[in-house]
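Only one protein chain is missing; all other protein chains are in place.
Each chain gets a letter, A and B, in the order it is written, and its residues are counted from 1.
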Amino acid sequence: MVVTRMGDGSFITMTEEEVQRDVEEGMADAVKKGKVEPLGQDEIEHIVEICCRPQKFVSVEKGNELVLTYDSGTLKVTRLGIPIGMPQILQLYERAFSADSLELAYVHYSFKPIKMIVPEEQYAVAETSLVTTAPLLYGAMPNLPLYTQPDGPCPNAAELLPAGKIEEARRGQEEAAEYAIKDMVYVSSGVYEAGADGIDFDTTAAAGDAEFYATLKATEQLKAKYPEMAIEIGMAGEFVLGFHGQLEYDGVRLAGLYPHKQVKLAEKAGANVFGAVVNTNSSRTFPWNLGRAITFCKACTEAAEIPVHANVGMGVGGVPMVMTPPIDCVSRVSTAMAEVVKLDGL
Amino acid sequence: MDKQELINKIIESVIGGDESEAEALAKLALDQSFDPLEIINEGYVTGIKQVGDMFESGELFLPELIQSAGAVKKSTALLNDAIKGDTKKDKGKVVIATVEGDMHDIGKAIVSSLMVANGFEVLDLGRDVPIMDIITRAEEFGAQVIGTSALLTTTMVKQQELEKTLRKEGLRDKYKTIVGGAPVTVRWAEKIGADAFAENAGEGVNKIIDLIGG
Partner (left out) sequence: MHAAGMGGIRTAGDLVARMQLSRKMRLNEAKKYVADKLKVSVEDLVDEVVMNELRQELDISTVYAGMGEMSRGIESKFKIAKLLDLEINSVQRFLRKTGWQQ
């Protein structure tokens, strides 16, 4: 019997045949929803083999290692309640945690509140860039809801839509997107001028198509201003929610796009790295979620011309939705992403 | 127009979100003395189920879903008025909110819209809502179900607080509770003693139907 988990982290046992069936069903769900190509039989068998290995911790074959970028980098330590500053956290990442890249992030991980403290963030970036060697990104979320009532000036689509006020809801989102673009460009410019190698737009499109639109426009404006700036666009999920429904970028309707189409727009806007995200279904098994995540990420990687880094962590990429992601699942996802998908990074 | 043709047109109007057409067809059904309950179930409910499926698969989006829901709501209200006695059935009343400290209300808005589309009477309290406010409003509204959404690991504890407060106030048996949100799982729902967990909006509607037989 194979010991594995549910998407909520609970241990379960399955036969190898059941593991294979769930990998195939997860894949079929991605194929149906994303209209992407299914995995080959050898790829399915490879995923099943990774799931069925008896070891707690698994890893890639030598030569299949890939590059790591992060989201909410320094926050991961800040949240542990360890009272050390951001430059020191990133020194730990570099010297103790074998990080390939570094990400500096303020505790309120959204552009709107950060705009008030850009000078402080510039100081942290400048300090860190003196004492670290690896590429340094600054990360934050576009977080469009912060611009809507009651937390911001724009009419709130989440209140207007259920009331049937569709046009008002659309105008509110467009207005919020303009505020977000302004803040994203302002903050990103500030930290880049302080010495960061680039910016990570994280959890993009969590608020739907208007937020994805804002991120693409901000990327476009930043690349026009700083052609050498590295920009990573990391998504919030596999699907761009149509909360507005009519917004387009480069003639493409944003609502309903899956990773293999999202990445093409990220490229068009000028992004250097695309962070593909596939959400974990906590009611399904780990093999089901892994089969699904691998199918979406493979289609994305094949469509991409820029590096693709899949999001692997709590509730994404097939990893169970728990605060302490289990190492047996995280290491299996990482291995499958490297060996089956041939991703550029995680 | 025969009954099947009318039902097909109703389904079409619901999928197209055409409120005036949906309403006109409801009136036509009444004029032709078709069974209103049958017209609701075969036409409007079938239509909105198809809309729900298309929404789930990304073929149409929230604004279209809202339009379809609006079309169903007005038309079924007309037909409901013509239904006599016990056969008239209300789906149920649901209070829904994003818990205190959490400003993520988009997922909740989708759930709320989908429930309205499915005929529930929904009181949406918005985001960042204190537990006592949720309970007070549920009492005033006469809700059968309290649904809460939490998008943060730091705010999902409020769902547990709701369960504890309901028990403390002696109100727990009066309501069915359902929880959702990105970090929320069935494991969490069981741990805190919620009646149900929903992975997504569509599942939320089905679970509520299961809970109260709406």
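Everything that follows uses one rule, which is that a contact is a pair of C-beta atoms (placed from the backbone, for glycine too) under 8 Å apart; a residue touches a chain by one contact, two chains touch by 3 or more.
All values reported here derive from a predicted model rather than from experimental measurement.
Novice: Among the chains present, which touch the one that was left out?
Specialist: Taken over the complete structure, the missing chain's partners among displayed chains are A.
Novice: Looking at the full complex, which residue from A:Ile12, A:Val31 or A:Val67 touches the chain that isn't shown here?
Specialist: A:Val67
Novice: Of A:Gly9, A:Pro155 or A:Pro307, which residue touches the hidden chain?
Specialist: The one listed residue touching the chain not shown is A:Pro307.
Novice: Could I get the residues of subunit A that touch the absent chain, sorted low to high?
Specialist: 57-60, 62-69, 93-101, 126, 129-137, 192-198, 228-230, 232, 272-273, 305-307, 312-313, 330-331, 333-335, 337-338, 342-346
Here is the rule we use: only the chains that are shown with their structure count from here on.
Novice: Using mean C-alpha positions as chain centres, tell me how far subunit A is from subunit B in Å, no decimals.
Specialist: Taking the mean C-alpha position of each chain, the two centres sit 30 Å apart.
Novice: What residues on subunit B touch subunit A, complex-wise?
Specialist: Its residues touching subunit A are 57-64, 66-67, 69-70, 103-106, 108-110, 112-113, 116, 122, 124, 126-128, 153, 182-188, 197, 199.
Novice: Given the complex with subunit B, which residues does subunit A contribute to the contact?
Specialist: Interface residues on the subunit A side: 6-10, 32-33, 145-146, 150-151, 156-159, 161-162, 164, 166, 169-170, 206-209, 239, 241-246, 255-256, 258, 279, 281-283, 314-315, 321-323.
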